[in-house]
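Structure first, commentary second.
For this view, one protein chain was removed and the others were kept in their places.
Labels for the chains are A, B, C and D, by order of writing; each one numbers its residues from 1.
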Amino acid sequence: MLEDIGIIFIASALINNFVFSRYLGLCIFFGVTKRMETAIGMSITFTSVMVISAALSWLVYYIIMIPLNLGFLKIVIFIGIVSGFVQAADTIMKKVTPGLYYKLGIYLALIVTNCIILAVPLINASEKYNLLQSLTFGLGAGAGFSLALVIMASIRERLELADVPKSFEGLPISFVLTGLIALAFLGFSGMIPL
Amino acid sequence: MLNFRGGIHPPENKWFTEEKPIVDAKLPKKVVIPLSQHTGTPCKAIVTIGQDVKKGQRIGEPNGYVSSPVHSSISGKVISIGNFPHPSGKDSPSVVIEGDDRDEWSEGIKERPDYLSLGNDELRKIVMEAGIVGLGGAAFPTHIKLSPPKEKKIETVILNGAECEPYLTSDHRIMVERPNDVFEGLKIIMKILDVTKGYIGIEDNKPDAIETMKEIASSEPGIEVVALKVKYPQGAEKQLIKAILDGEVPSGGLPMDVGVVVQNVGTAVAVYDACRYGKPLIERIITVTGRGVNEPKNLRVRIGTPFSDLLAECGGFRNDPGKVIAGGPMMGIAQTTTEIPVIKGTSGIVVLTRKETEQVEYCPCFRCGRCIDACPMGLQPSILSILIERGRYQEAKENNLFDCFECGSCAYVCPAKRPMVQFMKLGKLFLSPKKG
Amino acid sequence: METKAEKREKQLLVSIGPHIGSEESIPRIMWAVSISLLPAFIISVYYFGLRAIAVVGVSVLSCVIFETITQKMLKKKVTISDGSAFLTGLLLGLNLPSSIPLYQPVIGSLVGIVITKHLFGGLGYNIFNPALIGRTFMLITWPRPMTTWYKPVAGITTMDAITTATPLGILKEDGIGKLIETFGDKMNLYINLFLGNRAGSLGETSVIVLLIGAAFLFYRGYITWHIPFSFVGTVMALTWIFGGKGGLFAGDPILHLLSGGLILGAFFMATDYVTAPAIRKAQIVFGIGVGALTVLIRLKGGYPEGVMFGILLMNCFSPLLDRAFKAIPFGTIKRK
Amino acid sequence: MREMLKIVISLFAIFVGAGLILSYVYAKTSTVIYNAQVREKEAALKKMSPEAEKINVAGKWLLYEKPNEYYEAKKGNKVISYIASTTGKGYSSYIKILVSTDPDLKIKAIDILSHSETPGLGDEIEKKDFKKQFEGKVLENIELLKVETKDKIQAISGATISSRAVTKGVKEAVKLLNEKYGKGLSKE
Partner (left out) sequence: MNEKINYWKIFKNGIFSENPVFRLALSLCPAVAVTSGVKNGFLMGVAVLFVQTMSNITVSIIRNFIHPKVRIPSYIFIIAAWVTVTDLMMAAYARDVYKEMGLYIQLIVAFAIILSRLESFASKKNVLPSGVDGLGMGFGFLIALVLIGFVRELLGKGALWGYQFTPTKPLLIMILPTGGFFVMGLLMGFFNWINRRFFGGKASADVHMEAHRHGSH
């Protein structure tokens, strides 16, 4: 049981890292890693939203949709849950913790139309994870995504001072860089069969 | 051995002159005395062209608080007042005096065998009137150092006998030849500052100086002579304080923030000469050395003597001279001409051969980390230099650029031969308020 | 006489101090590291024959050629004389199996030099170790040739085609019993590993000659203890604790020390200035990280050896580590 | 208030409209999907025993906590083949395998249903040459060797882990069939 949870966490964070081996969240990944500060803000926001929306979607999926045989509506409903939750979080944070809102609120807005958030409940549903597993998966994916963001931001800060050929500045070199990191992350492959 | 973090070990090259007693340089035919020989506002000239002056006569009046008078170093006639080359590299207002070979003292000079009974304010005034500034290189007016603000309680005086720059041996010779005067000077400084604890820090590569000084110190309560690890920049005051007292002068702060005043040993002797004999600062000891001169020497030199005179006295150039440096090879300033005068802050003239100073193209930093290890200020010179190279001055400032005191340790060790000090200067220049 | 002096004066150099510099320079360091690898190269020729010369030669040559071409194309100064491309090629070659088809190191060099190094701005700016990226690329692209090992046979021209597993491969597949059996007894195993009489990449097999090279680098001050010792120490500690089948503290750290690319990796590759952190404290953490990842992959991963991936993974973290362990300026009051 | 009502109506109408379209599409496609899934499974089983007229589930079993089934393939009333689905713990994935045996539990064929082993290495378990090795083997012979062999299974070089995973999965399945249908574990 515990081992199972551990495996899901490691697998989702490292071996099947959303960015480096599943190609998810790339727009955000490339968009917010220019500066460390944004990368960290984004990490925190994303991880929390991923965990919470994993839980909400699980509840809705298994308590409402499956019994009513509405599984085919999962795309519609999950995106509804995610955007509803983000909207609510936005409103609540603004009222309750304006300081935090000021720091992280801008990132919240970016989340709604992002594939990585939606991917968590969808994968949870297709893997038929139970609630704890779903939460772990959300957390692992979030941790892996955060790791990716922070590494990338620190490398890109250094890269800003580098003498990259003109045509490759910006996105192209970031893609190549991500490919190299993904190559290094292949070291984790074969550790656990999935 | 007393030490600090960072630092480097360039070849010392002191053997040229360390055994050579100080000799008097020939009396110069003509001296060029800049009105700005100290940190702070330049003096106002108080002589006119054609006027006769005597040795020790004041020719420049201090102008403002941080300033210091200048005196004629020979007797003769003022032949010109105007801008002349200055070791700092810029032309600077100076008084030119043609000597009359008589070398007569001005009348005002009076000996005070009883100087110890004088009051502190009086002594301070003597130091000021004598135009004494730091002889260690920075040439900061000494009387100001000796008048700390009330809220800063000074507890310790350190005499800096480190002489960490390669080649230079003038402080070394002073300590060997005039040890008692050094002590007397120190005692005067301690008295002025009302301090009971004094140290004399000497790098371990001058065992004869350490021995001589220790001998005297054994009969001087409150004064301790300490041997320091041989390492550049052991003589930088923050590093010296760290090594001797384990105190860290806060970033952007001064020694007095940790209750310390640091003076060069030469300065101490000048203070003694002023108080005891009433002599203003008109001469100093300098080392003329390097593979580019024929006969390296330690010379007692009148302020204002042109480098060319001294080089001639040392047998002229030898080999293929590449650089003439006022000061040591680490922090000294390379000169375009030998027609510049010795000033109060000139601790030596080093002539390097062309081969020794060959310039190579520099490369990008390959992050070897040597400069980080070397920087005595705990900075990351590699990052600073890259930031400045890319024009990101503000970030350089956030990375403590202004803690850099341009000691050159980073540039010395850099295998990529990056002109680090140049970058640092450039960065500071861009960030200075004048540039916006 | 007079005029000569004046002429001299005109030629005086001026520049901002310091006016003297240490003797070290990039080429001096790069060539010295290359020389320190010479014993390893020679022993590889002894064990693997002329094939070793071919593999290393192709790697070096293609690295140098790619460096020239790329710098020409980017209109930069061609800097092959600084030895860094030579060194990358040398290390790449020494990291390959003797039987590799010779066109493959060319592609490995292309990836290492062009993509890993020059796309990122050339010497000093690359994030990843070029030689290791070249090798990883090859491993993933041609897994079979890259994991086919031949028995070493002493002699310059012999090329005995007996494939065999590497010690770590045997350890992973069949356990330590089989490994000891293969080599006779345990002492024999250690001795063979130490001398290099075992299958493996060309330059990694002989621990003794690698240590000689490393000693030279230490003596010259080109590498410091921080990375190699924390790396090797971590590997030994962790394999001792977790490496055994019969519970904790039953592993064989010496076996892990002597096999695989640990020594070559720890002293010659993890220490690459460009891709490791520059701050000493950060280097220790870097070394521990590489060590831990190496052990994780060796013991739990899909590959028998983890040094390469360990170094590359920690290369990702170098900028972060340098950031985290930023030097504290003199006289800064340390807050909490 | 009117505003609010308008919003609700607007959203609701879209919701209903979309719902209608989706239900229609779902109704149309769900049977197609279901049938396709059934057909795929049947086809896979049929491939294992082409002569069979009927293949029935005979039971379920677990391997590495993965659900598997075994089947009896009949022609008329006679069992002509046993089939089991099984799992191999591979290099980077769990490998889904089908095994069929003849009535005296000699392997007739194996098939790899799904896996995600490394392309170019582990995925060679799908190759005929490798799968063919299992044909005609009985329980005792299902063992992986890294050298050339006729009566055992030879590993794919460079993909020992994947080969072993398949071999072990098959062995477990045959062991299970032996328990269920064999006359004691070690027959003769």
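Just so it is clear, a contact is a pair of C-beta atoms (placed from the backbone, for glycine too) under 8 Å apart; a residue touches a chain by one contact, two chains touch by 3 or more.
Please read all numbers here as calculations on a predicted model, not as lab measurements.
Across the entire complex, contacts from the unshown chain go to A, C, D. If you put the hidden chain back, the residue from C:46, C:142 or C:194 that touches it is C:142. Of the residues in chain C, those that touch the hidden partner chain are 107, 115, 119, 137, 140-143.
Counting the whole complex, the residues of chain D in touch with the unshown chain are 3, 6-7, 10-11, 13-15, 18, 21-22, 25-26, 28-30, 32-33, 36, 40, 119-120.
The omitted chain makes contact with chain A at the following residues, 20-27, 30-31, 72-76, 79-80, 83, 109-110, 112-115, 117-119, 122-123, 126, 165-180, 182-183, 186.
Throughout what follows, only the chains that are shown with their structure count from here on.
Between chain B and chain D the centroid-to-centroid distance comes to 86 Å (mean Cα coordinates, whole Å). Distance from the chain A centre to the chain B centre is 61 Å, each centre being the mean of its Cα atoms. Separating the centre of chain C from that of chain D, both taken as means of CA atoms, is a distance of 45 Å.
The set of chain A residues that touch two or more partner chains comprises 161, 163, 189-190.
For chain D, the set of residues that touch two or more other chains comprises 91-92, 118, 161. Within the complex, the chain D residues that touch chain A are 18, 22, 26, 30, 89-94, 116, 118, 161, 165.
The touching residues of chain C, counted against chain A in their complex, run 74, 115-116, 118-122, 125, 127-128, 133, 136-137, 140, 293, 296-297, 300-303, 306, 308-310, 312-313, 315-317, 319-320, 323.
Contacts from chain C toward chain B in the complex involve residues 5, 8-9, 12-22, 24-26, 28-29, 79, 82, 84, 121-125, 273-274, 278-280, 326-333.
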